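Every protein chain but one is kept in place in this view of the complex.
Chains: A and B, in written order; residue numbering restarts at 1 for each.
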Amino acid sequence: MKITLKHLAEHLGAALEGGGADSTVERLASLADAKEGDLSFLANPKYAEQLATTKATAAIVGKDCKPAPLPLLRVDNPDLAFAKASLLVCPPPAPPAPGVHPSAVVSPSAKIGRGVSIGACAVVDDGAVLGDGCVLFPQVYVGKDSALGDGCLLYSGVKVYHQVTIGRGCIFHSGAVIGSDGFGYAWTGNGYFKIPQVGTVVIEDGVELGANVCVDRARFGETRIGAGTKLDNLVQIAHNVKLGKCCAFAAQVGIAGSAEVGNGVQMGGQAAIVGHVKVGDGLTVVGQSAISKSVPGREAGAPADKLIWIDSPAKPMREHLEESRNIKHLARLRKTVKELEERIKKLETD
Amino acid sequence: MKITLKHLAEHLGAALEGGGADSTVERLASLADAKEGDLSFLANPKYAEQLATTKATAAIVGKDCKPAPLPLLRVDNPDLAFAKASLLVCPPPAPPAPGVHPSAVVSPSAKIGRGVSIGACAVVDDGAVLGDGCVLFPQVYVGKDSALGDGCLLYSGVKVYHQVTIGRGCIFHSGAVIGSDGFGYAWTGNGYFKIPQVGTVVIEDGVELGANVCVDRARFGETRIGAGTKLDNLVQIAHNVKLGKCCAFAAQVGIAGSAEVGNGVQMGGQAAIVGHVKVGDGLTVVGQSAISKSVPGREAGAPADKLIWIDSPAKPMREHLEESRNIKHLARLRKTVKELEERIKKLETD
Partner (left out) sequence: MKITLKHLAEHLGAALEGGGADSTVERLASLADAKEGDLSFLANPKYAEQLATTKATAAIVGKDCKPAPLPLLRVDNPDLAFAKASLLVCPPPAPPAPGVHPSAVVSPSAKIGRGVSIGACAVVDDGAVLGDGCVLFPQVYVGKDSALGDGCLLYSGVKVYHQVTIGRGCIFHSGAVIGSDGFGYAWTGNGYFKIPQVGTVVIEDGVELGANVCVDRARFGETRIGAGTKLDNLVQIAHNVKLGKCCAFAAQVGIAGSAEVGNGVQMGGQAAIVGHVKVGDGLTVVGQSAISKSVPGREAGAPADKLIWIDSPAKPMREHLEESRNIKHLARLRKTVKELEERIKKLETD
């Protein structure tokens, strides 16, 4: 869609610098790849020098960005402004129209809200509730007595088990599984006896689950994901885990059973938290690291340098850096000790 | 369901202490969350002090638990007893009734046992065999000539490829894939030539596979999972792997091709075993660790302190702890060496 820079600046509340008010943009691109007609942006200072050479028609930049030889839309938060510009310039495809595909199987006892779209071969089981405006792509399954809030979007192949509660405006990507049994067995002496997993899952408003994410139901009580939390693909949330609000976990993260995670916790890819520990607000866990004990966060006044954890088992970043320096220094240390040994020998024989 | 403590004690073979024989429980909860009417339990001593303050109506405890101010059901194995109590107090929802949903697609050449339930949009291909009492939730796929033993439970969206053999009483969670091609290619000099994966998968009785677990078929011969083994969500079992009986692997574990794993092996989340090695009976692999060579277990008389492996590549726990102590000591060691250097200098110049 062709949008003038003037319109864009108004829409974003941006200051337009370097002219071009009537120029139009109609696509999005990175600074490096952009061509005439593309809108680009600078959020990561690593790419700042690309402003000098980009072919973009205009770029959204932050308050502290230097002037550049193309029209700039200056804002407080370039990431956010570019996201909003995206919706204007390149709106995502419209969701499927409301209605139930004839091949879908919807139980007569399910309660379907207004404006709901249910795709081909989707199945909605007895007693399930779909809030207004929900969209189920083809081949979704919603189990018995589960309830989705208004405006949820479930992509093809999402599987929701029975008696699960989902808030409003959630987005679940293909292959996500919500409500599978927690991993629990009692050892009988010659085999595992399955511990019934009779609890549930509660997912609060505005949660997004990536493709093939797994969220297990609780042994009893509930597994809960706080409002606004975002989980990338292939993340594992075990039974009875509690995640706070506005957490963001990268792909392949694993949270073990009964862990309690505060608000605003961020985890890098393949990081983990062991079972039965508490992780405080605002903690960052570096990729591939593993929190192995309870760690307080902002709620307990943890200082900034205790908020980034790394390694398996994880420690504060500062301790890790010191340890790494010491290990790097080891070769020299061995050499020094060897030399000291020689000098002592000499002193002894003198 | 309201159950009296007297009934519960008889059912579990438990000794009821502290009265309350006619009190009833109707829900399950942890000691911390319990309210009047809840049955709780103590299996992890970490939570022992919660017995003093819990609001639970009764708790199942072990033989060595101290008396507490609520009725206690004392047993040998609180985990097992609580699991059995769960089935009485909070029975899981009944499985779907027998019958084939009209939207399911079942090949005329498939053999369907008695009392089988096949959900909406499930597909059972030519020559497949479903034992008595199998339950296929909606959208399951069972491939050509694959056979499921009696009483298997496949949740929505499980995919079983062709010519796979499944034992009795197996439970597969949504998104589990059984029988996909092993990862094998021959390098031709300018590309990969796909190595046909013409073997199969054999899953013995009583195996449970978590959501989105992957079990690859063998290059030739078979990939095999021993009876009673339990795999958590997102676990990867590569081609030609052999898993023993009663293993338990936490989420996101990966077992590489042709590895042979003994009986009763336990693996923490995100742990791994490399290809073509043998891992003995009773080994425990700590989360995020990776077994990189063959390791004997109980079958070879391995002592207890050689049964827990940790790190990537993994070593016995004792070696790891010593190494960690040495690394922790490094800062002090560097300081000591610096001081010795000064003292030697002084001795040399004296």
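The definition used in the following text is that a residue touches a chain if its C-beta (ideal position, glycine included) is under 8 Å from a C-beta of that chain, and two chains touch if they have at least 3 such contacts.
All of these numbers come straight from a predicted model, not from anything done at the bench.
Engineer: In the whole complex, not just what's shown, which of B:256, B:279, B:295 or B:317 touches the removed chain?
Structural biologist: B:256
Engineer: Return the single residue from A:18, A:127, A:287 or A:313 that touches the missing chain.
Structural biologist: Of the listed residues, the one touching the omitted chain is A:287.
Engineer: In the complete assembly, which of A:22, A:64 or A:348 touches the absent chain?
Structural biologist: The missing chain is touched by A:348.
Engineer: Among A:4, A:107, A:233 or A:294, exactly one should touch the missing chain; which is it?
Structural biologist: Considering all chains, including the one not shown, the answer is A:233.
Engineer: Take the complete complex as the reference. Which residues in chain A touch the chain that isn't displayed?
Structural biologist: Per the touch rule, chain A residues meeting the hidden chain are 27-30, 33, 44, 46, 77, 79-80, 82-84, 86-87, 90-93, 101, 103, 119-121, 137-139, 155-157, 171, 173-175, 206, 208, 210-212, 228, 230, 232-234, 246, 248, 250-252, 269-270, 287-288, 312, 327-328, 330-331, 333-334, 337, 340-341, 344, 347-348.
Engineer: Could you list which residues of chain B touch the chain missing from the display?
Structural biologist: 103, 105, 121, 123, 125, 139, 141, 143-144, 157, 159, 161-163, 175, 177, 180-181, 183-188, 191-198, 212, 214, 216, 219-221, 234, 236, 238, 252, 254, 256, 270, 272, 274, 276, 288, 290, 312, 322-323, 326-327, 329-330, 333, 336-337, 340, 343-344, 347
The working rule: only the chains that are shown with their structure count from here on.
Engineer: What is the distance, in whole Å, between the centres of chain A and chain B, each centre taken as the mean of its C-alpha atoms?
Structural biologist: 26
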